[in-house]
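Omission of a single protein chain aside, the complex is shown with its protein chains in their original locations.
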Amino acid sequence: MMQCAFYLTPDGKLLDQLSKEQIGGFLATGEGLLWVDMEDLTSEDADLLSNTFCFHPLAVADCISKNIHPPKIDDFEDYLFLIVHGINYHIESEIVETTELACFLGKNYVVTSHDVPMRSVSSILDRIRKDERLMRRGADFLAHDIIDALVDNFMPAIEEMDEKNDQLEAEALHEPKRETLMSIMQLKRSILALTRVMLPQREIVNGLSRGEYALINERARIYYRNIYDHLVRVEMLTLGLRDMAESVLSTYLSSVSNHMNEVMKMLTLIATIFIPLTFVAGIYGMNFANMPELEWRYGYFVILIVMAVIGISLAAYFRRRRWL
Amino acid sequence: MMQCAFYLTPDGKLLDQLSKEQIGGFLATGEGLLWVDMEDLTSEDADLLSNTFCFHPLAVADCISKNIHPPKIDDFEDYLFLIVHGINYHIESEIVETTELACFLGKNYVVTSHDVPMRSVSSILDRIRKDERLMRRGADFLAHDIIDALVDNFMPAIEEMDEKNDQLEAEALHEPKRETLMSIMQLKRSILALTRVMLPQREIVNGLSRGEYALINERARIYYRNIYDHLVRVEMLTLGLRDMAESVLSTYLSSVSNHMNEVMKMLTLIATIFIPLTFVAGIYGMNFANMPELEWRYGYFVILIVMAVIGISLAAYFRRRRWL
Amino acid sequence: MMQCAFYLTPDGKLLDQLSKEQIGGFLATGEGLLWVDMEDLTSEDADLLSNTFCFHPLAVADCISKNIHPPKIDDFEDYLFLIVHGINYHIESEIVETTELACFLGKNYVVTSHDVPMRSVSSILDRIRKDERLMRRGADFLAHDIIDALVDNFMPAIEEMDEKNDQLEAEALHEPKRETLMSIMQLKRSILALTRVMLPQREIVNGLSRGEYALINERARIYYRNIYDHLVRVEMLTLGLRDMAESVLSTYLSSVSNHMNEVMKMLTLIATIFIPLTFVAGIYGMNFANMPELEWRYGYFVILIVMAVIGISLAAYFRRRRWL
Amino acid sequence: MMQCAFYLTPDGKLLDQLSKEQIGGFLATGEGLLWVDMEDLTSEDADLLSNTFCFHPLAVADCISKNIHPPKIDDFEDYLFLIVHGINYHIESEIVETTELACFLGKNYVVTSHDVPMRSVSSILDRIRKDERLMRRGADFLAHDIIDALVDNFMPAIEEMDEKNDQLEAEALHEPKRETLMSIMQLKRSILALTRVMLPQREIVNGLSRGEYALINERARIYYRNIYDHLVRVEMLTLGLRDMAESVLSTYLSSVSNHMNEVMKMLTLIATIFIPLTFVAGIYGMNFANMPELEWRYGYFVILIVMAVIGISLAAYFRRRRWL
Partner (left out) sequence: MMQCAFYLTPDGKLLDQLSKEQIGGFLATGEGLLWVDMEDLTSEDADLLSNTFCFHPLAVADCISKNIHPPKIDDFEDYLFLIVHGINYHIESEIVETTELACFLGKNYVVTSHDVPMRSVSSILDRIRKDERLMRRGADFLAHDIIDALVDNFMPAIEEMDEKNDQLEAEALHEPKRETLMSIMQLKRSILALTRVMLPQREIVNGLSRGEYALINERARIYYRNIYDHLVRVEMLTLGLRDMAESVLSTYLSSVSNHMNEVMKMLTLIATIFIPLTFVAGIYGMNFANMPELEWRYGYFVILIVMAVIGISLAAYFRRRRWL
């Protein structure tokens, strides 16, 4: 479904909601700047891409397919075809989802396509509606603005994951439960998936900033380089997060084993103190005819005191050896 | 055994089931397009490869040998010799098998050879029998179609492994058994083997798409690049699977140790509560002549109450410390 | 806030505390050497950067933003824009913080900007105030001096971390507590973060020393190469620290498990010695009418001796098997 | 000790057992093909290498020294000096030994030297004695045949290691003993050592097949490329073996811990069932004057039944919780 179709005429007037025919017309002039954004492609949209814009069938197929596509850039001379990924972190389920943005960048047009609504795209749309000057700097700058907004959305997700990490660390330390482990694993997996999408993404933006593509104006390159720097920062933060998650996992495991050790020490305390005492009681429970102590007047009390001494000595010994 | 031998004449007629002599004749013309597919090579087939097609003896030896060959590409100027791998995942035994396809790609012919039946090859065969236009675009496109079908078969196998992974995670969580561990290990190994075959495969297709080989027409390259993109996607999914399997293994280990901890806690509960009580009973089982409590009228009942108090206090203490 | 603004006139006089207008004037001459240092940028400072120095808006934005920026170097032809990191190790909290220094290096000026006070910058400031000859060798040498001071501050931090490591090892060995583990983890994370900032930093300095930038005079390059060597040394020490921390972690874990093993052995000693003895006592506590031993004159004493023999034999057996 | 010295005269006659003088003479002609193989070098052999062949003293020193030399290739313009490794797997001791073959390859001669007898060399010797045509294709092909035979010997060793691995896995699963662990470790180390020797070896053969050395004829290169493919296959199988060994190690560790868990569960079963029962018996063993139950006619039998009920209930509870 076409979300928007802007056209900035060469004399700086912004036209909105163009029809398919108008798009074809403006394209043919090679002047002004056209931006078409599509969400959840219909067959009509695909037809626009294939026949009006005459994009390569494989690129159009990538837009239509609901599969995950790793970030990539294809140079079709007249236009570049980019797939870049945004990020969506669902804090309650600890799942990081990446959302794809397919982008055709031509001399005087930008065509974007995505399966789900994207905050970064709609924010740029809104800003253009308010102030068409954003489109005056040309197609390469417009594409830059869109990708920049996409990359900026990484930061809040990473901050949320960082918070989640802290929360899991506290949980691991004080109340390690099965669910804590599951959450840590999930988070670790999310971070790994994120790391994996970052690398190709960074390389694409690096290529754009290094002047490998003629469609990117020299003046625009330093701005792409700026996105590249953001991605390097995101990558560094992600690696820090990964260390953090690794450390939370260690904390969890050590917490659980610590807990178990305390339980075992309690068993040891009770058992090692009372087993000898029970043995002593067992001795004087024997029925031998001739057991002199049994006849002593204070035999019972003496034995009680002996038992108390044994018990206290053992407990003291354990304490001294710091076992309890 | 020759499975099929198609010849598309320059005027677009499709001939099937060619004899060895016909193949030689068509080859000599350098026109039209010939596809010969062989399964489980006989010595007669080898003779065809060596003498009619005049392929290099080392390439023919690779076709005949039943050994595993890593994916590779050899450029013999007049033709390319490729080995690419497909995938066969047996869900019940958790084993990933790769199946080899050897492919000779010449100017006007494609010769494929494999040891076992391959779904991808036979699907292309069937499609050509119905519609010979598939062969009109030339040898490079035909080879592309075959490899593309091969790569498309990766996705269902990966999905099945993903499902198996989920199933093993549930099993590891709720009923960790010896067999679960064996299955996780097997799956991990399969994923690693798959990862290892992906890398050279990707590089081969990358070479084909970058124009390193003159036999691949420029128009065809973007289609090979599309296969490359698929392989990158498969690789990313495989890496995700590997993380997943790693995480299932952790779940299993933590499940087993969790189970053991519960058992140990039960031992501790019973032992630490009853050992002191047994000691108390032991005391009053002693046979001292002078034990005043024994003569008290309600001594027995008092002691029973004392024991109950001790037992309940200990249980309460344990519960408060969250040990049980 | 501008911290200082030095100007060394071509005839070797040092002017301090320049006004914004003076800075503009001196800049225009292209002679002498100007150093402006800013801490915690105000909007007025940003204005100076943008309008007087005419730096690129993206570079100025990097200076203003409080975000972490990985080390980088941007070549704007007329000037270089560098971000390098210093280090701040808080021994009590075991946290390594890196502090950023943004530096513009032009033909006859150096502009530095940082968010927090930096010891390395202020030490150079002080030295210049005492002896203006430090500025005579040109902008590239001045930038070198600042970066060199920054890098020299790494060594004390690494030494402190090394000491902390030793202290944690002793703690892990003799008194492994929960907090010890937390500290080890924190230290490991700090070292990893440090490793990660070192690599890009080293590469930047390597680029400066290899003559990739025309603004660095050939004579100055060997001095940058010297900083590079320092960074290689710091990296090697950091990797040694990482091994060390890994080994302290192993020591901690083995210490905890060792401690637990001792506790369990004590349980085993007590239980395996007294359980059989208690059984023997239990036998002679049975009330059978016909138990000949009970009537023997020295039956009780014989049994006591038998018990002692059993107990001592078991203890001796354990000792011989080195279980205790 | 010289093992053999073949000379194929330009008119195709094979001379065997040449004297040192003959070797010198044939060498000088620059025609025909000479192969000298030496085992366990004597000083006389060294003299032949240094003075008749005039090889570089460092290369001769490498031949004489009994040290391990990593695979390498040195280009002395007139001849190549290669060190390649074969493999010897002693299944009973699980040790993989690599055996070195030093090889000088000149325009019309091949000189091989090794410390211990090598199956690959002697098999080629025997084949030449039967059929001198093997030497007709020139020195580069002869060297290829020797290296090929060497590489072919890798496969049986890898298959034996694979079998050993399977056997260890069965052992780890059913009878994990100390020796099993030692064997797994030994095997892992052997595989790692093998992996490490493979990489440089592969790179050397890669160099030979890529035409980096003028002495290797273009026609021979594809045959070296074939050896390269074999080495890639061996490497892939070795990596598979490593995963396998890793997995056997996990199986062993899990087997041992599983075994221990069963033992602990038995302890728990017995202790948690009998400790409460013993307590009950202890109560009625107390000697209080007033214990009404003791006087009941069927008190004893009632208590026996109560005990049986408690015991069975506990056992049922454990079974229901799947603890036993």
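For clarity, chains are labelled A, B, C and D in written order, and residue numbers in each chain start from 1.
Note that in this section a contact is a pair of C-beta atoms (placed from the backbone, for glycine too) under 8 Å apart; a residue touches a chain by one contact, two chains touch by 3 or more.
A quick note: this is a predicted structure, and the numbers were derived from the prediction, not measured.
Novice: Checking the contacts here: which visible chains does the omitted one touch?
Specialist: Counting the whole assembly, the omitted chain is in touch with C, D.
Novice: Out of D:P10, D:G25, D:P70 or D:P156, which residue would touch the omitted chain in the full complex?
Specialist: D:P70
Novice: Of the residues D:N153, D:N226 or D:T278, which one touches the chain left out of the display?
Specialist: If we include the chain that is not displayed, D:T278 is the one touching it.
Novice: Which residue, C:A214, C:M236, C:V302 or C:A316, contacts the hidden chain when the whole complex is considered?
Specialist: C:M236
Novice: Where does chain D touch the missing chain, residue by residue?
Specialist: Those residues of chain D that touch the unshown chain are 56, 58, 62, 67-70, 72, 74, 178, 181-182, 185, 188-189, 192-193, 196, 200, 253, 256, 259-260, 262-264, 266-267, 270-271, 274-275, 277-278, 281-282, 284-287, 291, 293-300, 303-304, 307.
Novice: Considering the whole complex, not just the chains shown, which residues of chain C touch the missing one?
Specialist: For chain C, the residues touching the absent chain are 222-223, 225-226, 229, 232-233, 236-237, 239-240, 243-244, 247, 250-251, 254, 257-258, 261, 264-265, 267-268, 271-272, 275-276, 278-279, 282-283, 285-291, 318, 321-323.
In this text, only the chains that are shown with their structure count from here on.
Novice: In how few steps can one go from chain C to chain D if every step must land on a touching chain?
Specialist: Shortest path length, in steps: 3.
Novice: Considering only chains that satisfy the touch condition with chain A, which of them also satisfy it with chain B?
Specialist: Correct list: empty, since no chain touches both.
Novice: Compute the centre of every chain as the mean of its C-alpha atoms, then state which one is farthest from the centre of chain A.
Specialist: Between chain A and every other chain, the largest centroid distance is to D.
Novice: If more than half of the interface residue numbers appear on both sides, call it same; otherwise different. Which is it for chain B and chain D?
Specialist: Mostly different residues form this interface, as fewer than half of the numbers used are common to both chains.
Novice: Between copies chain A and chain C, what's the superposition rotation on C-alpha atoms, in steps of 5 degrees?
Specialist: Rounded to 5 degrees, the superposing rotation is 70 degrees.
Novice: Using mean C-alpha positions as chain centres, tell me how far chain B is from chain C in Å, no decimals.
Specialist: 42
Novice: Averaging only over C-alpha atoms, locate the centres of chain B and chain D and give their separation in whole Å.
Specialist: 26
Novice: Quick check on chain B: which residues sit in contact with 2+ other chains?
Specialist: Where chain B meets two or more other chains at a single residue, that happens at 264, 267, 271, 275, 278, 282, 285-287, 291.
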